[in-house]
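For this depiction, one protein chain was excluded, whereas all remaining protein chains were kept in their positions.
Order of writing sets the chain letters: A and B. Residues in each chain are counted from 1.
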Amino acid sequence: MRESSAVRWARRVVLTLLTVFTVLPLYVMVVSSVKPLRDVQGAFHWIPTHVTVRPFVDMWHTVPLGRYFINSLVVSGCATVCSVIIAIFTGYAVSRYRFAGRGTFMTAVLSTQMFPGILFLLPLFLIFVNIDRYTGITLYGSRLGLIITYLTFALPFSIWLIAGYFDTIPRELDEAARVDGAGPMRTLFRVILPVAAPGVVAVAIYAFMTAWGEVLFASVLTDHATRTLAVGLREYSNQGQVYWNEVMAASLVISLPVVVGFLALQRFLVHGLTAGAVKS
Amino acid sequence: MKARGIAALAASVTLAAGLSACGSGGGDDSSPKSLTYWASNQGRSIQQDQQVLGPELKKFEAKTGIKVKLEVIGWPDLLNRILAATSSGQGPDVVNVGNTWSASLQATGAFQPFDDATIAKVGGKAKFIPSTLTSTGAAGKPPAFVPLYGLAYGLFYNKKLFADAGLKPPQSWQELVADAKKLTDPAKKQYGVVMEGASYTEGAHFAFMFGRQNGANLFQGGQPGFDSPQMVAGVKQYVDLMAGQKVVNPSNAEYLNDADMLKDFAAGKAAMMMIQSYAPKGLAENGMKAGEFGVVPIPAPDPLPPGGHKVSSHVAGINIGVFKNTKNKDGALKLIDFLTSPDEQKILDTQLGPLPVVQQAYNDPKFQTPEIKTFRDILANASETLPMIPQEAQFETLVGNTVKQLIADAAAGRPVDDQTIQSRLAAANKKMQSGG
Partner (left out) sequence: MSRTVTAPGEAPSRAPGAPAHRVRRPRRALLPYLLVLPALIAELAIHVIPMLVGAWMSLLHLTQFFIRNWTAAPYGGLTNYRVAVDTNGPVAKDLIHSFLITVAVTVLVVALSWMFGLAAAVFLEKPFRGRGVLRTLFLVPYALPVFTAVITWRFMFQRDNGMVNALLSDELHLAHGHPFWLLGGNSFVAIVVVNVWRLWPFAFLTLMAGLQSIPGDLYEAAAIDGAGFARRLRSVTLPLLRPVNRVLLLVLFLWTFNDFNTAYVLFEQPPADADMISIHIYNASFLTWNFGLGSAMSVLLLAFLLVVTLGYLGAGRLRSRHA
């Protein structure tokens, strides 16, 4: 297939424009994080007057970023593990069994993704508070409450993706395992999961990113001790000065783990999407 | 097969257990020997507040044996945190509130009323400066709070810029506008006035003050009157600094923090600034020395419009109160008594910047400076209390945001005339009526 030169030019122009659009904010984030405070308070300069790593040192003292980091890690990590495990069980049931209410169940689970967060934010808060009042289990202001909330945010899409992925795995494998005397759970763990690893990884990335970036519920459901990065980052503008260089440095450090993780594992996501979402 | 079902169930249970293992953190034991205190952000940063309050709370612990867990909360979060604590019943024992919210928060019923017996435990009514007691709750009810810090608005002016232009600090609003015009030179990036255009609380305070100067009543018999001609005139007086007179840099419409204002004023980019009495600390931090600026009361139009009042400030400040859910009421009152004692007031107010709320503290020579005398005078003679009714907080958000939007419109070059102001205020008024 030969390309006309018009197509070649269109490709160059379009890809260049998209690259500039994508890169500019990333450039600003990186370059501002190594500027002295005076540089970020005055008119924007493309090149720093001098490069400093002070923002990366100072940002840990200006706000207790370390604690927020740990909170975010614990919350996002636990939410991811839990939602992946639940999604595997559910996906297995949906993919391999025909049971009454299966269609309704899937439709209902997926439609919860449509709910505007603002609708159940306040009721959820009140429910958490009342659970505490009557059972003593602290959900409001604790990491546990946030973990439970976040795991359900990722769940519908995860179930859908995993079920779709399981569907692409031939039944003959199940049959062979059954003939060998394996029960359903053994079949799931020994036969299906190893084959479905890319789908599981895809779901895990998605769940982690969802939890790591959430702002609204974190700002209402956490307190001083359990605050996550999404809320904590705002505190930089709550000081006597707005430390934009530290905000950018902190943003960079907060983003790096997810971006690296995502880019390293993105081929699994593409694979998972192709197998799960894109079929039909 | 049964076993497998059980295996699945067991897996679910393990999962649930794992969840709770992940979720430790938060929640603390209550005992008469401990207190939780939410302080508002009074110093230059949350860290500074912690550094100032920390040693004082240690003194309190040494005196009473009560350990205080301190959390300093920034202003953008404070009201929402208090609301959350109110509806959850899970809050601190002692909390600072903006004094204008007093009646609104009192209406929730979540705060311990300071009846005569209770207020006696924190030193009695006579201990406090009378004007500060006017903003502690609705009239006819025992107050829900007592004063902690006093604040008042003043007009800060740059002495050098005024002297160079041969001007004296303004005595009337007309003079202020005329001076501001003379001192505005966009080519030199110098403006007459700097304002915190994106802050809705500032907008609400000035709407009230200038509304009163023009004879407005915010509420009459519980009914809002935000769109009266007097209120329109008051809001216009403020917004016109940017819209009609153009003595404010349009960039100010993005200013959300004091930091932005203080930086411009200290750098001589603006000749005047209307701000509360804590400002000198911030100016010093930005390199402006005490002798380089002066403070006078914010002037009113001369002659005063019919029905107008000479209001230079609202009775600003911070109150302190006790949550009803506290498990250590006595300790909470002890802490309030301690923080409002003359000695502590001297220490806290000199380090954090506000004014003491108890008479005795002013004996200290540190509070005998000309600026502090001016502010005391404003509080005593030229300040009014924002209406102490449950809807006050809604007034602040509705009218404050309206003013903020008008300033944004003016900055973007959209026309802001009487009619625009009137229709926006009327909308805020209707929202107030249908929302309440």
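Throughout what follows, contacts are C-beta pairs under 8 Å (C-beta built on N, C-alpha and C of every residue); 3 or more make two chains touch, one makes a residue touch a chain.
These figures come from a predicted structure and were not determined experimentally.
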Could you tell which one of B:A107, B:I347 or B:I372 touches the chain left off the display?
B:A107
One chain isn't shown here. Among A:P116, A:G136, A:G181 or A:P194, which residue touches it?
A:P116
Can you list where subunit A touches the absent chain?
1, 3-4, 7, 10-11, 14-15, 18-19, 21-26, 28-29, 32, 40-46, 86-87, 89-90, 92-99, 102-103, 105-120, 122-124, 126-127, 148-149, 151-157, 159-160, 163-164, 167, 171, 184, 206, 209-210, 212-216, 229-230, 233, 244, 247-248, 251-252, 254-255, 258-259, 262-263, 266, 269-270, 273-274, 277-280
Absent-chain interface residues of subunit B come out as 1-2, 4-5, 8-9, 12, 15, 76, 80, 83, 86-87, 89, 104, 107-110, 200, 250-251, 253-254, 256, 390, 393-394, 397-398, 401, 404-405, 408-409, 411-412, 414, 426-428, 430-432, 434-436
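The rule we apply is simple: only the chains that are shown with their structure count from here on.
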Which part of subunit B faces subunit A closely enough to touch in the complex?
1, 4, 7-8, 11-12, 15, 18-20, 22-27, 41, 44-48, 71, 74-76, 80, 84, 87-90, 256-257, 259-260, 263, 282, 285
Touching subunit B in the complex: which residues of subunit A?
41, 61-62, 71, 74-75, 77-78, 81-82, 85-86, 89, 125-126, 129, 132-133, 138, 140-145, 147-148, 183-185, 220, 223-226, 234-235, 237-242
